[in-house]
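Below is one structure. I have some questions about it.
All protein chains but one are shown at their positions in the complex.
Lettered A and B in written order, each chain numbered from 1.
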Amino acid sequence: MGYVAVKGGTEAIHNASELAEFYRVKDNTTPIDVKQIRTQMRLAIDKVMGEGGIYAPEYAAIALKQAEGDVYEAAFILRAFRTTLQRNYYTEEINTREMFVRRKISASFREIPGGQVLGPTRDYTQRTLDTAKATETTADIHLFLEQVDAKIDPEKLQEINSFGKVIDLLKNEGLLKPIDPSDDRKLVDITREAIKFPAPRSARLQMMARAETGGLMALGYSSQRGFGGVHPTVGELRYGTVPLRVKDASGRLRYIGKIEVTECEMVTGSKPGKKNTPPYFTIGYGLCFGHNETKVICMSTLDSAMRRPELGAPANDQEFVLYHTEGVEAMGFTNHLKLPHYVTFQSILSNTRASVERSKKANLEAEAWRQLASV
Amino acid sequence: MVENIKFSNKYNFAFIDESTKKEIRRKLLKAVAIPGHQVPYSSPEMPISRGWGTGGLHITLALIGRSDVFKIIDQGSDASVNACNLREFVNAMTGCETTFDTSKATLVQTRHRITEEELNENQIIVFQVPLPEPLRMVERYEYKTLQMHAEADYSKMWVSLYEAYVRYGAIMQGSGYPVMVNGRYIMSPSPIPRWDTPNLHQAKTLFLFGAGREKRLYAVPPYTDVEPLEFEDVNFEIEDFSKSACYKTGFKKAFLDELYADDGSQKYVISDSNFLDKIDSEEETHQYTNKYIDQLEAYDVERG
Partner (left out) sequence: MQTELNYDVVFDAQEHFRLLLDSMSRPGKINTYPLVDILPPEGITQGAALTGFALLNADVSHCITGENAGEIADYLLINTASQQADPSVADYVFVPEDYFGEELYGARNGTATYPEDSTTLIISCELISDKPHGNSRKFTLKGPGVNGIAEVYVSGINADLLHFIKDSNSEYPLGIDMVITDRYNNILGIPRSNNFSFSHPEHFNL
């Protein structure tokens, strides 16, 4: 009787999970070290932390290992773990102006203060499959690292600087839309209360920071292609580390460490305002844990798009964007279709049978009338 | 209790932290005070997938104490795979006794069914709800459905039911048949079959509903009017099993599952696994009665 055999369920699920574990290791290869995952699967880790909503690279690595590399599943495991942790402090807001920049580019200006810093990017490489990776050895890695080291001249190392922002240039020139005191500045915490619509911008950004990259990309892309088009230009995209601080019991700020974040400030034209107001620029904002440029680009695009509901496309619709890019929920619900639904199906079956029966009867009657009429 | 060894921190009793439990508890009291009204809540992630019973679990874990006896069913069955997983989770996190016996449970969690046996004053039943908003099928936007509930403006719903009638000759809603609670709110009773719907009306038991993914919880207190939506001339009907009988027991007056054997032949069996066991071993049972079941004369209460 299949998978709801009476009294057999518990044994079946135990066997199924044991089998899943067996599939993870059945080829009897060397176990992957969590440290290796953490360092060599850097971008996967960053995705998992972002969607999991917790900055914990080592735990993300464990989750990825446990989930056999399924990023959705790993993010879900991490989210569930996150809820069991005590929240002891709220950090002060991070200031990305004091970011230790590893990468920083602007598409809107040729030169920007501090210059374009390409940093680690695969953007300008040929994406040919590098078959040499198949035989990479520890010695190869050592050699490569030594070569990199040799290129660095300690004499030439500059002092660590933080950089001003591209949007400051626009702001100083008076091209950004001034902040209206009536603008929505309400700060909510989406992990402590259910989101309510229309949602304040703080809730929208929080939802997107935890959203699934692919979902954000699909909708962000749709907006760029013309469905509710906002015309975005990357004002600045930066990736690096920012310091975190909390207030201790005596009210003093304490430095507690630093995290990696990626930030995007997307410049778009604003909604045509009242007569005689100039077409100011507005900034769409995106920020996420770790290094995930696709995510912040789409996040900032959607941040702008959602402020233009009158355009009427999916990307302009808060409820549509936020509910459907929430990866953990979307994955859970789409997969719940695998659960037995035979009672609900029985219910609709009985309706459909009765309806088909009624229709057959009606057709027979109509046919009888036609025959009578043609006699 | 399960210890999380890697991180060397113990999970709290009933997994959820006390602060979140309090939030759920406060919201539950409000839900009870406004029968049928959906109350938003924080709905923290659980180590169970969204859409797989997290809302039910939140309520169960906010309610459960050491002396509770816990039963969980899915499609009426104690042995359904997801129910087994959730049972083990609740048991591991609380150490509570679990049971298959409907009459022995103090706390029942369910997906898609109400037990065939009538629950009493000392029992609470918690429903897992996938889609709490009954108006979602006629209005996709939340801010609009909120407004419709606020104004008790349910005209769109009535039109939709009527259109189904005009097109198909019946209100085609299968499970999760929308109900009017306490004459004020239209509510989704979760995807229970129509067979179970009348049992919500003026019941002895407190019914609690949890929709984790949608972050809503709601309640039907005992002795509350719960009426399926219907027209004067087009009535609510329950599923008709009068032409079938449970192949194991010959019993007809219960919700039956339709089974197909390898050779394609069809048979029926009682959906509620505990009720089936009790009928099979001729134990005493106390079934729900309601006017819809009583109306169906074709039912042979005697065993076939």
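Following the convention adopted for this analysis, contacts are C-beta pairs under 8 Å (C-beta built on N, C-alpha and C of every residue); 3 or more make two chains touch, one makes a residue touch a chain.
Fair warning: this is a prediction, and the values are worked out from it, not measured in the lab.
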| item | value |
| --- | --- |
| Visible chains that the absent chain touches, using the contact criterion stated earlier | B |
| Which of B:Leu29, B:Ala92 or B:Val159 contacts the chain that the document leaves out | B:Leu29 |
| Option from B:Ala79, B:Leu206 or B:Leu256 whose C-beta touches the chain left out | B:Leu206 |
| Hidden partner chain, touching residue among B:Phe13, B:Tyr165 or B:Tyr247 | B:Phe13 |
| Option from B:Pro47, B:Gly169 or B:Pro221 whose C-beta touches the chain left out | B:Pro221 |
| Contact set of chain B toward the excluded chain (per top definition) | 12-14, 18-19, 21-23, 25-35, 37, 39-40, 62-66, 121, 146-147, 149-151, 182, 184-185, 202, 206, 219, 221-225 |
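In the analysis below, only the chains that are shown with their structure count from here on.
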| item | value |
| --- | --- |
| Between chain A and chain B, centroid-to-centroid distance (C-alpha), Å | 34 |
| Residues of chain A defined as touching chain B within the complex | 1, 3-10, 12-13, 16, 62, 76-77, 79-84, 86, 191-198, 319, 328-329, 331-336, 339-344, 346-351, 354-355, 358-359 |
| Residues of chain B defined as touching chain A within the complex | 4, 6, 9, 11-12, 15-17, 20, 40-52, 54, 74-85, 87-88, 111-113, 130, 141-143, 168-170, 172-176, 191-195, 213, 215-216, 239-240, 255-259, 271, 273, 276 |
